[in-house]
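And now, chain A:
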Amino acid sequence: MSAILLGILALPILAALALWAIPASIGDRLAAMYGSVISGLVLIGSLLLWPRSEGWFAYVPSQDQLLREGSRPLQAVTDVPWIPALGVRFHVAVDSISMPLIVLTALLTFVCCLYSLKITPRIGRTRSLIALLLVIEAGVIGAFSSMDLVLFFVCFEIVLIPMWLVIDIWGDDHDPVGRKRAANTFVLMTVLGSALMLLGFLLVYRQAGTFDLVQLTNSPVLGGHGVPLAAALLIAVGLAVKVPLWPLHIWLPDAHAKAPTVGSVLLAGVLLKLGTYGLIRILVPVLPDATATMAPYLAGFATVAIIAGSLACLAQTDVKRLIAYSSVGHMGFIVLGISTLSQAGLHGALFANIAHGIITGLLFFLAGAIKDRHDTSDLRTIGRALYARLPRIGGLLTFASLASLGLPGLAGFWGEMLVLLGAYRPADSLPRTTYLVFMVIAGLGTVLTAAYFLRLVRNLCQGDPAENPASAFAVDLSRIELITWAPLITLTVLLGVWPGLLLHQWGTL
Partner candidate 1 sequence: MTTALFAVAGAVAVVAAVLVVTSRRIVHAALWLVVALGAVAGCFGALHAEFVALVQILVYVGAIVVLVLFALMLTRAPTNPLPNLTTGRSPFAAVVAGVLAVLLGTGVVIAFGNEKVDPVPAGSATDVGTAIFKTWVLPFEVLSVLLLAALIGAIALSQRKKAKED
Partner candidate 2 sequence: MTLTWTDWQAIAVPLVLAVGAVAVLLIDSFWRSASVQLRHTVVTLLTVALILFGLVFVWAQRDDFKPAFCRPAVEGPAECSLVFEPLTAGLWAVLLIGALGVVGLSAYRLLSADVPVGEYHFLLLSALVGATVLAGARDLATVVIGLEVVSLPSFAMVALRRDRRGSEGALKAFLVSVLSTAVMLFGISYLYGVTGSLYLSTIANRLSGLDPELRRVAFAAGLFVIVGFGFKIAAVPFHGWLPDTYVGAPVEVTAFLAVVSKSAGVAGLLVLVTSGVAPSGSELRTVVAILAALTMTVGNLAALRQQEAVRLLAWSSIGQVGFLLAPLAVGDAQAVVGYLAAYVVVTVGAFGAVAVVQRHRPGGLLTDYRGMVRSEPGLAGALIFFLVVLAGLPPGLAGLFTKFAAFQAVIDAHLGWLAIVMAINVMIGLAVYLRWVAELFRLPAEDPFSVDIESPAVAMISLCAATAAVLSILPSTLFSLAI
C-alpha cells in the first residue's frame, strides 16, 4: 500500500522532470498523451488505494483503539525522519478523509490532460503545461497525504509556482497585463497566508514539541486562549487565504478569470480544497479548544462569504468570474460546516469539498468551452440563446448550474444540506443562537445562489436566437469534451443519488 502511495507521489514529479528533459520539439499531442498516461496511472493507483474493507477511522479517539486489531487508522503509512534537527518527518499516509480528495485530484488532472489532447491554450507550449499539471498533481496529493505539518506546508507550497506559471503563461491571451497581475496576486496572497500558517505550525510545535499530525491529533494542544489561540488564528488565516474566505478572496476571481481552462479547473477543483482540508485535518483536531473559541467568528465570515459571493455573482458580466465568485460562496458553506465542529457539519464540509470540485470543474470546463468558441468570456459579447447555437453545451451548462445551486438529487445538495444541519445543531461548546442566525442567512444564500445561476442561464442560454445569430465556427460538444466531461457528469449524478458512497467512509470524525 505504502508503495502505491509513494508511487503516485513520485511518478508525476519524475514524469514531469522527464518531460522537461525531452526536447521542446516533441509535439503537443504527444506531450498530452504522455501526460494522460501518467495521470491515468496515478488515477489507477489512487483507486487501488481506495479502502476495500470497512473499519477506517479518520481520527483515532484513543491510543488503545489504534492498537486494536483490524482498525488501522491510516493506510499506506511511510514514516521516516527527514530533518531531525527541525523535528520534521517524512510521514505520509492516507485515510478516509484524504482518500476521496486524492482520487478527485487524480481524476481532475487526468481529465485535464485528456482534454489537452485536443484543446490547448492558444499560447502553445503544451509540453510545459502538462509537466506543470503533473507537478501540481503531485503537490496536491502530497498535501492530502502528509501526516506532518511541515510536510503539509511544503506540499502546500509546491503547487504555487507551477500554478503561477500556468496563469502567467497560458492565461487569457488578450490581457497579458491582467493575467500577470492575477497570477501575482494569487501567488503573493497565498504565500503570505502560508507563511502565517507556518508561524501557527511553529507555535504548535513550541507547545506540543512535535509536527506529527497523528500524535497531535491524539494528544491535541488544549487551551482556548493565549498561544493556542494565536496559533489557531494564524493557521486559520493562512488557510482562509487559500479557501478563500471572505474578505481574503480577492485573488480568486482574477485568477480564475485569467487562467486557462485546465488551470481554472485545477485551481477550483483541487487547490481550493487544500484550504478546507487543512482546516479539517489540522485546525479542528490539533487545536480543538482554540478552534472552538474562534469558530463563531469563522462561521460569521463564512456566512458573509456565502452572501457576498452570491451577491457579487448577481452583478457579474464575465462567465468565468461569475463561476469564480460562486466558488467563494460555496467555499463559504464548507467553512461554515467546519466551524460548526459538529459531525454533520464536518461531514457536510467534506462532502461539499468533493462535490464542489467535481461540479465547479465541470462548470469551468463549460465556461472554457464557451470562451474558446467565442474568444471572450464576457456575457454581453457572447450574446444569448446558447440553447439555439450550442444546444448540448447550453444544456450541460444548465445541468451544471442546477447541480451547483444545490439541487437535491445532484452532488451539490448533500454537502450544503449537512452543513446547514450542522449549523442547526453545532457542537455543544458553541453558541447555538448565533449559529441559527447563520443557518438562516446561509439558507437565504442558497436562494441567492439559485438566483445568479438562473440569471446566468437566462442571459447565456436562453433568449431569442434571431437577435443573436450563430457564430460561424461554433461547433457543439466535441467528442473529446464529451469524453472528458462524462466522468464529472456521472459523478455529479451518482453522488447526488448515493451520498452514502462517500458519507459512510468517514464514520465518526
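The criterion applied here is as follows: a residue touches a chain if its C-beta (ideal position, glycine included) is under 8 Å from a C-beta of that chain, and two chains touch if they have at least 3 such contacts; residues count from 1.
Inclusion criterion for the candidates: all candidates are chains of the complex that A comes from, given by their letters.
Since this is a predicted model, take the numbers as computed values, not measurements.
Asks: Which of the candidates 1 or 2 touches chain A in this complex?
Replies: Of the listed options 1 or 2, chain A touches just 2.
Asks: Please give the residue numbers of chain A that touch candidate 2 in the complex, ascending.
Replies: 20, 24, 82-86, 88, 139, 150, 154-155, 157-158, 160-161, 164-165, 168-169, 180, 184, 187-188, 191-192, 195-196, 198-199, 202-203, 205-206, 230
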